[in-house]
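In this view, the complex is presented without one of its protein chains, the others remaining in place.
Letters A and B mark the chains in the order given here, with residues in each chain numbered from 1 onward.
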Amino acid sequence: MNRPSDLDTLIARHQDGLALPREFYTRQDIYDYDIAAYWNQSWIWVGHESQLPNPGDYITFDYGQESIIVVRDKEGALHAHLNVCRHRGSRVCTESSGNARVLVCPYHAWTFELSGQLRSGRAMGPDFDPGKWGLFPAQLRVFQGLIFVCASADAPPIDAGLADLAPLTAPFGLDRLKIAHSASYPVPANWKLAVENYMECYHCAPSHKEYARSHTLKAPHEMEGLMEPLQARSAAIGLPTDIYHTSGAAAGGAGADTYYRRYPLYDGFETGSRDGTALAPLLGDLTGLDGGATDLQIGPLNNFLIYADHVVGYRFVPRGLQETDIQIVWLVHEDAEEGRDYDVDALTWLWHVTSLDDERIIRHNQEGVNSQFFQPGPLNPMEWGIQSFYEGYLGLIAKPPARHAAE
Amino acid sequence: MNRPSDLDTLIARHQDGLALPREFYTRQDIYDYDIAAYWNQSWIWVGHESQLPNPGDYITFDYGQESIIVVRDKEGALHAHLNVCRHRGSRVCTESSGNARVLVCPYHAWTFELSGQLRSGRAMGPDFDPGKWGLFPAQLRVFQGLIFVCASADAPPIDAGLADLAPLTAPFGLDRLKIAHSASYPVPANWKLAVENYMECYHCAPSHKEYARSHTLKAPHEMEGLMEPLQARSAAIGLPTDIYHTSGAAAGGAGADTYYRRYPLYDGFETGSRDGTALAPLLGDLTGLDGGATDLQIGPLNNFLIYADHVVGYRFVPRGLQETDIQIVWLVHEDAEEGRDYDVDALTWLWHVTSLDDERIIRHNQEGVNSQFFQPGPLNPMEWGIQSFYEGYLGLIAKPPARHAAE
Partner (left out) sequence: MNRPSDLDTLIARHQDGLALPREFYTRQDIYDYDIAAYWNQSWIWVGHESQLPNPGDYITFDYGQESIIVVRDKEGALHAHLNVCRHRGSRVCTESSGNARVLVCPYHAWTFELSGQLRSGRAMGPDFDPGKWGLFPAQLRVFQGLIFVCASADAPPIDAGLADLAPLTAPFGLDRLKIAHSASYPVPANWKLAVENYMECYHCAPSHKEYARSHTLKAPHEMEGLMEPLQARSAAIGLPTDIYHTSGAAAGGAGADTYYRRYPLYDGFETGSRDGTALAPLLGDLTGLDGGATDLQIGPLNNFLIYADHVVGYRFVPRGLQETDIQIVWLVHEDAEEGRDYDVDALTWLWHVTSLDDERIIRHNQEGVNSQFFQPGPLNPMEWGIQSFYEGYLGLIAKPPARHAAE
């Protein structure tokens, strides 16, 4: 993947406090380089351990032109592999999930162990050394049941951040969740515009009527006023009330950002529901609903909104220069039973309607940015998260591209 | 927008009297530059004043990746703005028409006066100067009710031409029209092939059976023979019979071409209708039907065909390298009432069937030009309008690109 020859010029053109230059949202070569130099060197949340309970269970996750396999081996360990046969390059797993004793390429039946080793290159002759042709490994981390992968050998140093986060998120019992529902919202826009949209709540008041009724994030002053009572309520149900944020050098390097903060809902809202009442059984060790929501960020690309009774996971998956899937996963306590303990329509209502809004406003954002007259304007103080995203993004693509795990 | 590095070579390769080299119809970078250097520096007909009778009425017009707002302010004046929010670039108006007291960006609610000034950048803090962040202005001209815009600050010098045209078109009462119908015909071809198709009637005899029955333009010698009787009839109903044509330097510069000529229909056709009889009430101050048609061109991109009882406006709107919308607007006297005074099917019949023909022949033209074996062939004398279009086009893109209004 070639580095765009004018990339440093474009990076230098970016001014602190302004949006990125237009080219970052409109040029195919920069998109291609985004995948190579940013996505392939970032941690990506691909699923939850509850999706792979048994030996041989696997899931695949695709972004850009890449595909990654996560599979549980016979000893119960998880592995991540690049989903590219080492023979002539076919996808090895062509389904989004399944169970397999070995991974057999559907084209010529090259057969890989769950660990990625090539068991047999069928009829390749006596001089062929299967040891050299195993699946390329991807990096893998599991944090309280949440599975993250990174295609690059030089994965961002996320471990210290995860260790710091662990006690903060422990009470939610994230390892005892299950997926209640998943949805994908395609947006005809560059992935960065979708990320930026999530990174700021300056737009929440004008754009998200339903969300703005219950969540204080859109009104910093109101949020501040409600913070103290929330902290008392959170402590009462067993939650720490710290704010935790590392990024850039402090986090150990680009791509290792982590963030944890709990913030209040408006009075009358115990959780992120239409009428304010609980949507599902309490998570983990919690003893009640505190009317708060946690923003949890693990790496710059993975976002979780944690209420006391459910979790909403967010990804912004690039499919093309101006094609992005907003993927949303709703998780509840593993013991909760659909119909009895939760209703999918009620559970997903808020972030479904909010995502429909987002699809519209991100689309119009891209349309305007496509204009040759677009010039980056000033960010609002509430858009500090975008500024932080820019720093990490520009820092990572400014570097020479890292090699992947197998090189 | 980068100027293609070999553009001057390609321009030099064009030979007088031949079609353009293939690259002008097949290369994405040249298409992108077409929008930047030609469309953004040309006058474009976007509508008629009758569409914006009241304060706050607005319309938008899109081409390429650009969008322009035309809006009537509280004092009744029209303004044209680039439809790009100065904050993070969202489209400000997302509908093709409407009425608004102020223009509010749908993303973060930045609020602009109808004049384009930023009234308020919501919660941008005390150091923020709204005076610096108004909508970029586009240039605007109204000619007898017809609204033209140009995105560039250095708009082509069209005023002298319009002044010359004014007495010629005055009898039609163009300012007293209303839109009876609009239609769009998507063509999988470069916009220049669609323009070229309109610029010549060499193809009319073989390609347009219906048109060729009634219009003499396809047969210059027959047209000449019928010109004198037409001029008598035109004069009798109050029309001047001049031919007016300025282009290039004579027009004051590239992009300021204007053209006016009335030519005869065949005997038995009082207007451009299926059976030759009138389609709508007489326009303006006319006292009868003269069996003629006026070709009116204002700037190289805007064409009008004026009969004594209706006007047909043409635009060829680029959507992509080989995606163009042929947009047709039928206008009638503002007092005409649908059903009583005109029938939309009858009114639109001729140019509907003719446009279906054009879609087909322009598509086949693009298919052939896409061949690596295509070589530009000799233009016919009847294709002089294409030669004239080439001169203006190549002249404009040969120059360094102008800056837009706001820079």
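Quick note on the criterion: a residue touches a chain if its C-beta (ideal position, glycine included) is under 8 Å from a C-beta of that chain, and two chains touch if they have at least 3 such contacts.
Since we're looking at a predicted model, the values are computed, not measured.
Within the complete assembly, A:65 is the residue of A:65, A:97, A:184 or A:277 that touches the hidden chain. Note on the undisplayed chain: of the listed residues A:53, A:125 or A:400, the one touching it is A:125.
The chain not shown here is touched by just one of A:27, A:86, A:315 or A:333, and that residue is A:86. Only one of the listed residues, A:106, A:167, A:186 or A:381, touches the absent chain: A:106. When the full complex is taken into account, the listed residue touching the unshown chain is B:207, out of B:50, B:117 or B:207. Against the chain not displayed here, subunit B makes contact via residues 19, 22, 196, 202-203, 205-207, 360-361, 364-365, 367-382. In the full complex, the hidden chain is touched by subunit A at residues 1, 35-36, 40, 65-67, 82-92, 94, 104, 106-109, 121-125, 128, 133, 136, 151, 404, 406.
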